[in-house]
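Take a look at the structure below.
Apart from one protein chain that is not included, each protein chain of the complex appears where it belongs.
On to subunit A.
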Amino acid sequence: MASNSETRGSSADYETMMSASDVELLKRAWRNEKAAPEILQYEGALVERAKEQIELVEESVEDYVENGKDPLLVSLYQMDLDRTQFLLRSYLRVRLLKIEKFMFHNLKSEEAERRLSEQERVFATKCADDLAKHFEETVLLKLPENYQSVLKQSQISEVDDMVPQPHLDTFVVCRSNNFVSLNLYEEGESPETVEMERGDLYFIRYKIVKGAIESGQIDLI
């Protein structure tokens, strides 16, 4: 990416403050979100910044078209705009997909709930309510007493076993940005470690790299 700090546009008056890294960050967030089996932390600040920049560029493109600026330039700016919009939209859509998939789980687990944005939380609650109501009215109320819960298979279940949980043992492909040493197994089991140099590609269980992804040391591919 071209490295730059602040520059002023020619006719339009917008700042492209660190915008090179923003698109990179958005791309990284999008890639990680797509590859991860569970929902990741919502990048609120990044999304806000991206939205602002997109709006600015949209306005300036409209200006260009009205002022009859060189159509080549306009189409190039439009392409860049389209690309960034795609990243943003796809990022939000992938998250929505995961929310819908693991609806009840996301609301039950505190950790997952923290990772949603405000609007996502509202969406998830409403969706879950609607779904629960739908199940109850169509099926559950017609089942015998002990089986009427949306979350449990029957009254005797100890845990909410009707709630699908994200499969954290899925294997993902990752690349490390720094030298990183990870514990392969969980506490109490044989402590084997895997060491990753910068730039190595690994097929690895998601659970192992979960922490490293959050801290930015590892990227999913």
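By definition in this document, a contact is a pair of C-beta atoms (placed from the backbone, for glycine too) under 8 Å apart; a residue touches a chain by one contact, two chains touch by 3 or more; residues count from 1.
In the analysis below, contacts and distances are computed from a predicted model.
Hidden chain, UniProt protein name from the list "Asn/Gln amidotransferase domain-containing protein", "Codanin-1 isoform X13", "DNA replication complex GINS protein PSF2" or "Proteasome subunit beta": "DNA replication complex GINS protein PSF2". For the chain left out of this panel, the touching residue among A:40, A:57, A:116 or A:213 is A:57.
Which of A:42, A:64, A:77 or A:102 touches the hidden chain is settled by the complete complex: it is A:77. The hidden chain makes contact, of the residues A:23, A:46, A:127 or A:163, with A:23. With the whole complex as reference, residues 1-2, 4, 7, 9-10, 14, 16, 19-20, 22-23, 27, 31, 34-35, 50, 53-54, 57, 72-73, 75-77, 79-81, 83-84, 86, 89-94, 97, 169-173, 184-185, 189-190, 192, 194, 200-205, 208, 221 of subunit A touch the missing chain.
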